[in-house]
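This is the structure I have questions about; it appears just below.
Every protein chain except one is present and positioned as in the full complex.
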Amino acid sequence: MSNPRASPDARRRPFPITPRIAVALSILVAGALAWMVLDAPFAKLVPQEGGLRVVRAFFARALTPALDYESPVPESTPHILMQALAAARRTLVFAAAGMSVALVLGIVLGFLSTTAWWAGDLVGGSSPLRRALARTVGPAVWSASRALIVLMRSVHELLWAVLFLAAFGLNTGGAVAAIAIPYGGTLAKIFSEMVEETPRDAALALRGAGAGPLQVFFFGLVPRAGPDLAAYAFYRFECAVRSAAVLGFFGFPTLGYAIAQSFENLHYGEVWTYLYALVVLVVTIELWSGALRRRFVA
Amino acid sequence: MTSRTAITTLDVEALRRARPRSTLVRVSVLALLALVAYAWLGGDIQVEDLFSPRRRENLERFVTTDVVPFALRGTDWNAAQYLEYARGLALDRGFSGLGSTLAISVLAIVLAACGALSLAFLAARNVATPTPFGDRVLRDSGVRSRAWNALAVVVRAALILLRAIPEYIWAFLLLAMLGTSAWPAVLALAIHNAGILGKLGAETVENLDPRPLSALRAAGGSRAQIAWLGALPLAANRFLLYFFYRFETCVREATVLGMLGVVSLGYWIQDSRAKQYYDEMVVFVALGAALVLAADLASAIVRRALRRAQ
Partner (left out) sequence: MIPGSAAFELHGAGVVFSGRAALTEASLVVDPGEALALVGPSGAGKTTLLRLLNASQAPTSGSVCVDYERLDALSPEKLRAVRTRIGFVHQDLALIPNYRVLSNVIAGSLGRMGFVASVRTMLFPRRAAVERAAAILERVGIGEKLYQRTDSLSGGQRQRVALARALFQEPSALLLDEPVSSVDPARARDMVELVADISRERGITLVVSIHDIELARAYFPRLVGLRAGRVVFDGPTGSIAPRDLSALYSLEGLDRVEPARIP
């Protein structure tokens, strides 16, 4: 493709700086600047004595994850593999519960934050009440829901968890809410974007056949964007599993909790057992999601 | 209308039974529904506990006293003391935390991009193969072609491992090994995002129009030449789009990683949390949210410009 702005002068230059190269260069410069701002001497990249011991002991167990506890445990404790399985199960449970609420939030807020449901009809007179509604309530709800979405998704799930811990104390419902709120906001944003970008032909046809705004939205627009919506929701489920695992670091009984506990007790073999459990869980879901995506989108 | 008048000669029921169905989709939907039902009913989640009197008391205290700024809780300070308090909160901790959070995420995403750039080509099915870019004539010898196949498998597996482990866990492990500095946070973000960008980049390279690349191959270009001088420029815009998309998530995560002990906003969140200064904690969380918003906005503007330049 030829660049219409390329002058003969530019061609003579040995290294023409195209916009793309400029962007790439400024990215590198930004990286260098960031490094200078930070306390990150290169010497700190090499593990020192204590750290070196951890590195050696930790990686020594990489291929030999613990198949039994590395210290005596009470009689009643289940086998470590059962423990890993139970932690993985709870990780999945938190992710699924959080996602199910997030999905509802995402659909409702995603709907409210599109213009499709209140923007007026093109033809014909409408009652004064309806017009007033379209002029006041519609835009008000629309902007309120957009603001709510921004608020929900700009706070990280772990920070929501920290807030709920402070407000309620340790409670499993708090973990579910911590996942549901930011994920619900993100789903709502992406859903409304996908729906706004989807072809409107079928929706307009349904409106032309007398369907109301809600019907047009849910049977003309949403199904048109359906495969993309489903693929994206499943991808977020994958992310929710990772988030649920990390929530364990804050005391919730997921894989992160087991990893943190074992690491702090220097039981590196156990850490690997739990890490592998997490990897298996995440990779399984990623493969599943990939298979579904090929089915949906292709 | 009378019922059971045959208005069609078709056997509707037979057509319904013979409808094309995807077993994968059907099983997936059922499995997901079962999973959600089990999640709520399996006894792992106690929602009703959120509404117990103890929780309500806790919430009441949190809302009515904990989050009320300390300065407003009936102190008899003079103006200078108020100023000192605000300066400590906003400048010494808040803004320096914002700055280091941003710096961590920028350095991390740049490192991630460098790593991903080299790994993406080695993971792409049309590059890391004995027959690159559809070259069916000049095959590599048996040993080398096996080596290429093995390399591609290893790189793809490594990318999966890098992104399967969350940033937070990478940072947790690295912190114990490297000690306190910005590196554990930077490397954790860089590693996880290299895994994601590497996968997205490989998919982009695989989906490139094969014709110009196989033409270069037919003209005698080497694998590396075609990858860097042919495929990279073609995929550059996509790469940049993904880069800025992941930058947004880096900013979100960089805030949080500080909670492990690296000086970003998260450090001050964790610090005020440990001291139970929830009023200050809320301020830092809000600052983090503002930073995320700003990064989202900046990235959205750049991405729109890139998409228009495409």
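As written, the chains take the letters A and B, and residue 1 is the first residue of each chain.
Basically, contacts are C-beta pairs under 8 Å (C-beta built on N, C-alpha and C of every residue); 3 or more make two chains touch, one makes a residue touch a chain.
Since the structure is predicted, the reported quantities are computational estimates derived from the model, not experimental observations.
In terms of the touch definition stated at the top, the absent chain reaches A, B within the entire complex.
Within the complete assembly, A:Ala211 is the residue of A:Ala24, A:Ala211, A:Ala231 or A:Val283 that touches the hidden chain.
Of the residues in chain B, those that touch the hidden partner chain are 1, 7-10, 12, 15-16, 18-20.
Against the chain not displayed here, chain A makes contact via residues 121-127, 130, 201-202, 204-212, 214-215, 218-220, 223-224, 226-227.
Simple rule for what comes next: only the chains that are shown with their structure count from here on.
Between chain A and chain B the centroid-to-centroid distance comes to 7 Å (mean Cα coordinates, whole Å). By the touch criterion given at the top, residues 22, 24-25, 28, 32, 35-36, 38-40, 42, 44-47, 49-50, 54-55, 58-59, 62-63, 66, 99-100, 102-104, 106-107, 110-111, 113, 160-161, 164-166, 168-169, 172-173, 176-179, 181-183, 186, 233, 236-237, 240, 243, 252-253, 255-256, 259, 263, 269, 273, 278, 281-282, 285, 288-290, 292-293, 296, 309 of chain B touch chain A in their complex. Within the complex formed with chain B, the chain A residues making contact are 19-20, 23-24, 27-28, 30-31, 33-35, 37-41, 44-45, 47-48, 50-52, 54-55, 58, 90, 92-94, 96-97, 99-100, 150-151, 154-156, 158-159, 162-163, 166-169, 171-174, 176, 242-243, 245-246, 249, 256, 259-260, 263, 275, 278-279, 282-283, 286, 288, 291-292, 295-296.
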